[in-house]
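Beneath this line is the structure, given in structure tokens, with notes to follow.
All protein chains but one are shown in place.
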Amino acid sequence: MPKCTIDGKEVEFKPGENLITVAKRAGVDIPVFCYHPGLTVVAQCRMCYVEVEKMPKLQTACSTNAAEGMVVKTNSENVKKGRAGTMEFLLLNHPLDCPICDKSGECDLQDNSYGHGSAYMRHSEERRTYVDVDMGPVIEKNMNRCIHCTRCIRFGDEIAGIREMVAVKRGNNVDITTIDGEALKTEYAGNYADICPTGSLTLRDFRFRKRAWMLKKTASICEGCSKGCNIELQHEGNVVYRTIPRENLEVNKYWMCDEGRFNYHYTQDETRVLEPRWNNEKTSWEDSILAVKTALEGKKVLFLVGTDLTLEEMSAIREFTGLYYPGSVLQHFGTPGIETSAQDQPADKILKMTSKTSNLRGAEKLGIVPHNPRVDHDFSAAVVFTGGRAVLPELGHAIQVGVGVFLDKDHQTAKYQHILPGLAYTEKDGTIINHQGKEQKLKRAILPRGRSKSTAEILMLLANKKTKVGVA
Amino acid sequence: MSVEANTPVTKLFEPHFWKDSNRKLEYYLDKMDGYKMAKKVLTEMTPDQVIDEVKKANLRGRGGAGFPMGMKWSFIPKVDKPKYLVINADESEPGTCKDRQIIRYTPHALIEGIIIGSHAIGCKHSYIYIRGEYAREAKLLQEAIDEAYAKGYLGQNILGTQNTLDITIHRGAGAYICGEETGLLNSLEGKRGEPRVKPPFPAVSGAFACPTAVNNVESVATVPFVMRMGGDNFAKLGKIDKSGGTRLISLSGHVNKPGVYEIGAGSMTLRQIIEDLGGGVWKGRKLKAVVPGGSSAPVLSADEIDVVYDVEPLQKVGTMMGSAAIMVCDDTTDMVKLLLRVTKFYAHESCGQCTPCREGCQWMESILHRIVHHPHDGKAKPSDIDMLTDIAGNIGGKTLCALGDAAAGPVISFIKKFRPEFEAYVRGDVKERVRHA
Partner (left out) sequence: MATTGKVLSEKFYTAMKKLEPRYPNKKALILPALHEAQKEHGWLSKETLEDVANYIGVHPAQIREVASFYTMYNLKPVGKMHLKICTNVACCLRGADELMEYAEKKLAIKCGETTPDGRFTLSEEECLGACTTAPAMMANDDYIENLDINSLSDFIEKNKGGQA
């Protein structure tokens, strides 16, 4: 492999790699605004200046590819002056509203200003201001904060496939906007907020709810479809506040869809069942377990698992049913019309898959077959395990037991004689297999809510012989 | 230093200016041996021979950068892709109006140049990007192109050969930055005229992602003369190394006889041009300053004009020849106001892509505006002057395209050479201030 030198360190590189990538490998962080590894290089912000030996002018590291024997300095006086100049220019018209800006604490402009800017301001002219437009429900726009990096324009054009965010006018008056303030149409709009290096585009869903630096971060996997986008759950005080995508070049690159981003809300819905229920009444775990065991005693039971459960959960359920309910049947459900992995296809050209649950491949791996409603009448009782995302099947059994995440607002809970509250994807560890057959790990971000219990615990309670049956 | 002007200067274009009928095809055929070279090149010369001849001619680009034209053409790779010869007729560097003369009076020289250039680089469709304001000129040029099509000089089997060549005029719509070759290419492709990141250079990936040579009108219109005279003879028209042929100079501002003049490259000093061609400073006034190469060129003071007017000598005195547009300022000129006007232009024309130019040009304009319009109320401060120079230093050499340099150069040079005038403003001492003209 060819080599170049960055700040005195020799680094190997693959031909075609730019200096930002190569420097990172050498442990050198070059500040950027417009550069984003998932978007085309435009070299507009002029922040990533470096000095390259034998080149008279400062070069932008984003648009300069490493070359054999190249000697690069990222920290010379010349570089520092160049970056300080850029920082000064960027802040000329940027409002000093960090205390009320949601980006504060995770803002590239703030960080780079601190690292490369000056504490003093020479600018005494009036600041440029804009009238903002409404961009729809996902994104809040504050053009005064914009530094014209055009990441959003390129994201729309190159990733979302719709050039709805554009630059109008020119020069100092450039306004980055949708046409006449139309709402954003892309179903990936949340990414605009992620990639915006300032507080110009923020997430309406997250605004004013938490300061960025208070959030704890847990790396997990989205359960919104079989893509298995890598995400970070951001939470504090046992409440999830935000989901953002995590880089995984093999799966979702840097992005995620809005459906997956806002999916977590149902797990914190106020109508979520968080206590065991028996005929729509709150009850204790003890009474509930007893009652379920009694109800299933001697019955031919249909067990259904949602493909929104983890591999570990499905496996435990399979073992449990085989041991304690021989003669029963175990089938899976999840997305109507998508029963097998062959039917699971890309739903758009970006990320979304047609299977709206995360672990169809996991169920298939365990040999669990799809739910077949034609055999429903062979069983007098049904037990439905769900993570909360799978679409519950319409069942006509006399006895229906639900285990997992149920919401009253879905108008399904009344059909279940028993509900044993389980854990949502934000509350558990486990493995899911995405559409590529890749095993990925869910990580628990927050503790179980209410009195809900893990699937394993519920199964153990149901299996416990000491829990006597039939004694009222 | 002065240059001996005893050898009679051959003028290629100037004798044909100012008469409307000269733009007709008949005139070009009868009086200028028109299209004979195109025929010769297509039938007798290989592309490499054409390029060699142009190299021998020392023909430098006439648009502003002065890059050797033969070299530019030789960069076009011989790949199996369409190749484009794009003519830059955006002529928007303030002070410049020479290409307009060629379009108005010798359009067929341009068309013949395009035929020859297209053969050299393997182009089958050439675009002429003409600034939007030149609406009448675009019409005249289209008439000339139509004449050439009618005669079979353009289209299929041109001049009785197997070659195909189409020419399309593409009108700009009011943007200085489209004179920058990659901004021009974006504009040709139907985009905002924002300059592109280089590399890739247009020779590799230009118009429609294909190899492209972008050449100035004068450069291309000169090529038939190169072929007629032979590269060596053409080179000798220039009186200085590296610069062959003649240069069209746009002389404007406070001279008695403003106009477009043609001189052998490097055959005159700036003083000779102003005095001998321009008839000296108007109204019997004294010279104060000269902007020697379009408004982007750093200004020269009155005592700096004994310099040979060509690329390298001007570089040596810290300025540039650019598009050969000379703007003369007499001793009543308010240099501070003039700099405000220049800076306002660059702020207006900044495309807005890159930070130093977008933010910095506007900032410099605001400061200069404050200095010029508020000399008496304390809003202009003595520290503003050095701050302007410093800001210009943070723009020059730091931007994606050359517009940043173009905006920074005047600020730095005006302040350096006319500092007392700036100081008078910030002191509030501008009683002696005089209007232009």
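Worth pointing out:
To keep things simple, chains are lettered A and B as they appear, and every chain counts its residues starting from 1.
We take it that a residue touches a chain if its C-beta (ideal position, glycine included) is under 8 Å from a C-beta of that chain, and two chains touch if they have at least 3 such contacts.
Everything quoted here is computed from the prediction, not taken from an experiment.
The missing chain, though absent from the display, is touched by one residue of B:15, B:82 or B:280; that residue is B:82. Considering the whole complex, the residue from B:12, B:109, B:240 or B:291 that touches the absent chain is B:291. The omitted chain makes contact with just one of the residues A:45, A:149, A:167 or A:222: A:167.
Touch with the hidden chain on the side of chain B covers residues 82, 91-97, 99-100, 125, 131-136, 166, 168, 170-176, 187-194, 208, 250-254, 258-260, 291, 295, 325, 327-329, 333, 338, 341-342, 345, 348-349, 351, 435-437.
By the touch definition given at the top, chain A reaches the unshown chain through residues 162-170, 178-180, 182.
Following the convention adopted for this analysis, only the chains that are shown with their structure count from here on.
Measuring from the averaged C-alpha position of chain A to that of chain B gives a distance of 53 Å. Listed in rising order, the residues of chain A touching chain B in the complex are 41-47, 49, 57-58, 63, 81-82, 85-86, 88-90, 92-93, 122-123, 125, 128, 147-148, 150, 167, 169-174.
Chain B makes touch with chain A in their complex at residues 175, 192, 197, 347-356, 358-363, 366-367, 370, 387, 393-394, 397-400.
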